[in-house]
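Please read through the structure below; I'll follow up with questions.
All protein chains of the complex are present and in place, except for one that has been dropped.
Order as written gives the chain letters A, B and C; numbering starts at 1 within each chain.
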Amino acid sequence: MELEVAKAAIEAAVPGCRLEMVVNPSPSAQHSLLMDAEHAVAVATWLRDAEGMRFDYCSNVTGIDWPAKELTEKVKVKKLVDGPNGPEEKEVDEVRKTLVPGFLEVVYHLFSVERRDGPVVLRMRTVDREARVHLPSLTGVWRSADFQEREIFDLYGVVFDGHPDLRRLLMWDEFKDHPMRRDYVEPDDYEYEPTAHDEVLERARQHVIAAGGRTA
Amino acid sequence: MIDAAQTADQIFVLAKQWVLGYSPAALRPLLSAVLSVVPVLIAFPLLFAITTVLERKGLGRIQNRYGPNRAGPFGFFQPIADGIKSLTKEDIIPSSADHAVHLLAPVVLVVAAFLTYAVLPIGRGMVIANLNAGVLFFFAVGTLVELAVFMAGWSSHSKYSLLGAMRAVAQMISYEIPLVLASVVAIMAAGSLSPVGIVAAQAGYSGILPHWFVFTPWGFAGFILFLVAATAESNRSPFDLPEGESEIIAGYYIEYSGFKFALFFLGEYLGMFASSAMAITLFLGGWSAPLSFLTWVPSYVWFFLKLLAMIAGFIWIRGTLPRLRMDQLMGLAWKFMLPMALLNIVAAAVWKFIPSPPVRWAVCAAILIFPCVVLSRGLRRAKKLQVRSYQFAE
Amino acid sequence: MVGEGILKGLAETARNFFGSYVDGERLTTVQFPEQRLAPIEATRDFPFLVYDGEDWHAGMRCVACQICEKECPPKCIYIEKSADKKPDAMGKAQFYPAKFDIDISVCMSCQICVEVCPFEAIKMDTEFELSTDDRFGGLLLHKDKLAKSNEHYHRIHPTEAAAVDAGLAAERMAAEARTKAAAEAKAAADTKAAEAKTAAASMQASGGGTQ
Partner (left out) sequence: MSAASVAGEVMEELDAAVRPADDFGEQLLEVSMGPQHPSTHGVFRMNVALDGERVMKLKPVFGYLHRNHEKIAEQETYLGSMPYTDRLDYFCSITNNWAYALAVEKLAGITVPERAEYLRVITGELTRLQNHACLIGFLLQDMGASGTPLMYAFREREKILDLFEALTGARMMCNYMRFGGCRVDLPAGWLEQARGVVAGFPKFLDEFEQLLQSNEILMERTQGVGVLSKELAINAAVSGPMARASGVNYDLRKVDRYGIYDRFAFRVPLGAHGDVYDRYMIRVLEMRESVKILEQAMKEIPGGPIVDPKTKIRGFRPKPGEAYGRIEAPKGELGFYLVSDGSANPYRYRVRPPSLINLTVLEDMCLGRNVADVVIILGSVDIVLGEVDR
């Protein structure tokens, strides 16, 4: 399935939805479609049910963390500079820093069992990485997203609205952070299996002491 | 020669009388009881020890392994090692358990298991108590096992042990019925409720073949039914649901450790020996020799050989079959075993009233085989069980 | 209910029961400490450091380049470079590891250190009876314990070791040729060195292929 064709078909079928081609420059050439959150369920349902699409097999659901990054670019700007003859316009290099806000991304890999087609890659992005991390859940469309969305919630912190049972999957319920985020800092009281290396042992010992325990 | 064989046969009886002869008359009843009971208390736990090794070695060979072969010659000291291990292990009692009942359960189990041996004739003249309702006593005391099992499961205060105990009680009570009904045929034929009497009724040989009940159609069917029910009674595979380790881990004795666990183990095997011994008494001629020219071998030797053969059969079955599910187990008891056991009684009655051997063989066999086939086919069809064939996609 | 399926199964287990007494194919158990299987050449357990000659310190091939330390997936290798230099297998003065530790409680025997080593200095051992009652110290192997002779290497991986030796010999010859050539006329030396280089490269490639 040509993704361009699919994109046009979806846009025709789901009114108002905005899709964006995300080009994959690697030799795999698995390009993807970026969906907006409002129409995601409608797009997904249509992709699953529509004749000629029938992407009934949502193989893989995963998250990616894109933290905010600073893009630095050098631009030549004309500026008034104090010259020997008073202010004059001159071209100078300036380092311009733009802050690209971070976001969390969810990727769905769809296949069609019926037509033996795929993958069609769908993506959704949250607005930022802290508060506005809500995305619609596609578990209602594909059951296979159930555990995988829970896992993304657990490890990345994307909140899937409409998920029937959104709990942590791999970490324990009391765990606070989201370990797969790029800026995750391993807590110091990590359950270190003691090794032969002093550094780790020392850290572990500190925690035992802090917890009021004795050390040998 | 004959005398020597007889002496060998009766050596334990004679030894007991010899000891009694030297004791004061007032003490004789007590001493007689002790002298009868103590050998049984030694012999059967010893058999248990041997059986554990044989079972593990047998299962090993069935599974293409060696089995235990490190402790002592051919691994035969393995039970000693196991015994030391269980004795030295910490005895853990769950804090929420009912301590008294938790402690009593294994004791009750072993005591009940031992009590059943009181009426089992181990050899010619070798029975602790020759009750004239011995078979009844056997089944009545055997029921105590269920009490012990339930005590264990209930007092442990664990969900798994409770599930196990429930399963065990349901299963044992259900299978008690076919067990008793299957033994009725032997009682009918012998006209006696005394195990000694039943063995006596199977004495004698036609040619070289013995007059065992198992060599009649009803006897054979009864033997098979009895065996299946006894397997279920003693929680052996494929009826080991109460302790199904893959489902409810160890069932009612999950919370037991150390020596109490060993007692459960012992009690279970003693139950199996007792059931096997009863099957031998009822259908396999008790301690009598299987062929007329082998009567010179002491009777207790035959008894134990038959017992070992039965144990080997149990091991073989355990090594082969997967376990049934609870409802299937119940279905087997109520839908198949019970009707067959009742029919078997009819067959045994018919046998008594038809004098001509060929006719009674034919009639009895027809009474049993035809319903058996119909019943099992019907049950199988009702469940739509079949060996399936499969499609392939290119 | 009681049917042929169960009887078939019983026959099968009986066949296996008796078969295990007569058929070695069935009874495959190896009674370990007394019986041992023939060693398999490709077996790998934990890495060791190869040295040439008699003296492990002098003959150690490792030049403390720390590539394996960097590439090791579980990061179980710790190397400290020496301050001075000693002649290596090629006879060239090189650094050597002042400290070379492998924590075999962390090592996962993946052999990546062997693959990335450009000096054929680290190889996989087949020794597996390494149990110790010292949980930390006993499982942290220092370089004196890690150093094993080239003969040992030949004993456990004969095919591979022969290929490695051939490669090293070719390299050594090429190096000798280079030094010799340097003394000769410049133009002649250049061509000769190029030849030797290509020869060495092809030899190495074939050596690497059989690893």
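Here is the rule we go by: a residue touches a chain if its C-beta (ideal position, glycine included) is under 8 Å from a C-beta of that chain, and two chains touch if they have at least 3 such contacts.
Quantities reported herein were computed from a predicted structural model and do not represent experimental measurements.
Taking every chain of the complex into account, the omitted one touches A, B, C.
Annotation: of A:Cys58, A:Leu122, A:Leu135 or A:Leu166, A:Cys58 touches the absent chain (contact as defined above). Note on the undisplayed chain: of the listed residues B:Gly21, B:Pro73, B:Gly207 or B:Pro322, the one touching it is B:Pro322. Within the complete assembly, residues 59, 62-65, 159-160, 163, 166-167, 169-170, 174, 237-238, 240-241, 244-249, 318-328, 330-331, 334-335, 380, 383-388, 390-394 of chain B touch the chain that is not shown. In the full complex, the hidden chain is touched by chain C at residues 1-6, 8-9, 11-13, 16, 26, 28, 40-44, 67, 71-73, 108-112, 115-116, 124, 159, 209-211. For chain A, the residues touching the absent chain in the complete assembly are 24-28, 30, 56-60, 62, 64-65, 107, 109, 113, 116, 119, 121, 142-144, 146-148, 155, 168-172, 179-180, 184.
Throughout what follows, only the chains that are shown with their structure count from here on.
Just count the C-beta contacts per chain pair and the biggest one is B-C.
Averaged C-alpha coordinates give centres for chain A and chain B that are 65 Å from one another. Computed from the mean C-alpha positions, the centre of chain A lies at a distance of 42 Å from the centre of chain C.
In chain B, no residue touches two or more other chains.
Within chain C, not a single residue touches two or more of the remaining chains.
Interface of chain C with chain B (complex): residues 1-3, 6, 9-10, 12-14, 16-17, 19-21, 26-29, 31.
Considering their complex, residues 58, 61-66, 69, 224, 316-317, 319-321, 332, 336, 375-376, 379-380 of chain B touch chain C.
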